[in-house]
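All protein chains but one are shown at their positions in the complex.
Up next is chain A:
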Amino acid sequence: MTHFITRRTLAAGAVLATALATSACGAKTDATSTGGTSAAGATSCVDTSGDSIKIGFLNSLSGTMAISETTVFKSLTMAANEINAAGGVLGKKLSIVSEDGASEPSVFAEKATKLIQKDCVAAVFGGWTSSSRKAMLPVFEGNNALLFYPVQYEGLEASKNIFYTGATTNQQIVPALEWLKNEKKITSIFLVGSDYVFPRTANAIIKQYAAANGIKVLGEEYQPLGSTNFGSVVDKVKTAGADAVFNTLNGDSNVAFFKEYKGKGLTADSMPVVSVSIAEEEVPGVGVDNLVGQYTAWNYYETIDTPVNKKFVADFKKANGPKAVTSDPMEAAYTSLYLWKGMVEKAKSFKVADVQAAAGGVSFDAPEGKVTVNGENHHIAKTALIGQIHDDGLIYTVWSSKGPIEPDPFLKGYPWWKGATG
């Protein structure tokens, strides 16, 4: 047996040595031939000579996120069709290349690379989860390309290669807290969330806001994404008896949480829940019965009573059937395509540097109201809305901020913010 081991070890050792030797060789030769450790960045291959221009849509059409991201894909498609019907962008028709992110960050990175390097698109629209955005960020920075990201998120990011058309925390979480404090007069709160970066960051913000405003945080509970086991969590919520619950649960977990919540006799009157991840699209899935009277914080609702929104809702139902509903992320995606069009037309160019330079101040009369791009941090100014869920499954505005709120992804304008120490 000893003879046996020696032979194997020798062989493995030899193999390992060769492995190290070859990798070292490869590194040296390649480094001397090209040098530089700076971001070389591939030169853009976008073709602007024809009468059409390629853009990329990158949404999860399969996997766990497909149910949400498919709606974003539909509203992006609708925006592209409208723009094409009206003559395109700078006289060029939009030609869409669609890719499936498959609900996996590494696939998002792969497909983003494909859209930029192989299809040579002028800009990419899509992404939903923070992990998908984090995975794509180095791809867009490395290739110096543009991504339009349409979902509210946890902030603390500002890449010059990404435009964030969903809300950052000071346009969703912070207004919701101010509403709870000033209108609902709460003095205590309970935090429930899925275990990933958005809820953890949101709760870090809530805890610091609460400490500075005399609100007691009576509990903080996390469940893994997709968990449907909420018996003990709701028991803790009930025992703690807070004035309100701040809910950052995602997806299916909401079904289990609200069923349990109602089952244990808690109601919107006795202990209201403010949710930041339940939109019109999710209400039927969670069950209207379980949600009636509860609150949400977003920047858009289907019920917004403006001519622009009425037309948007009607067009969307016409394209996708009468049962289709509109919601915040899909509206932000629709808006993102028009904002890109505005930037390109202002710059009179599809070049990334020109679009970036022209971005500041570009505005659009969106279904949610007027939005304006911030040239510094590439987020957009938008109005915060607190809504209440009614028994028709729609959400109605009960409070809105005084006009659009300037985006502040790093919360620099909030003295109580000391950083996301989680």
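Here is the rule we go by: contacts are C-beta pairs under 8 Å (C-beta built on N, C-alpha and C of every residue); 3 or more make two chains touch, one makes a residue touch a chain; residues count from 1.
Everything that follows uses one rule, which is that contacts and distances are computed from a predicted model.
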- request: Tell me the UniProt name of the left-out chain, picking from "Phosphoglucosamine mutase", "Aliphatic amidase expression-regulating protein", "Cytochrome C oxidase subunit IV" or "Urea ABC transporter membrane protein".
  value: "Urea ABC transporter membrane protein"
- prompt: Which residue from A:Leu76, A:Leu137 or A:Val313 sits in contact with the chain not drawn here?
  reply: A:Leu137
- request: Could you tell me which of A:Ser75, A:Thr201 or A:Gln388 touches the chain that is not displayed?
  value: A:Thr201
Query: Which of these, A:Leu61, A:Ala158, A:Val292 or A:Ala381, touches the one chain of the complex that we don't see?
result: A:Leu61
Task: For chain A, enumerate the residues touching the unshown chain of the complex.
output: 4, 7-8, 11-12, 15-16, 18-20, 22-23, 26-27, 29-31, 33-34, 36-42, 61-62, 98-100, 102, 104-107, 109-111, 113-114, 117-118, 129-131, 134-135, 137-139, 142, 156, 195-197, 200-201, 224-225, 419-422
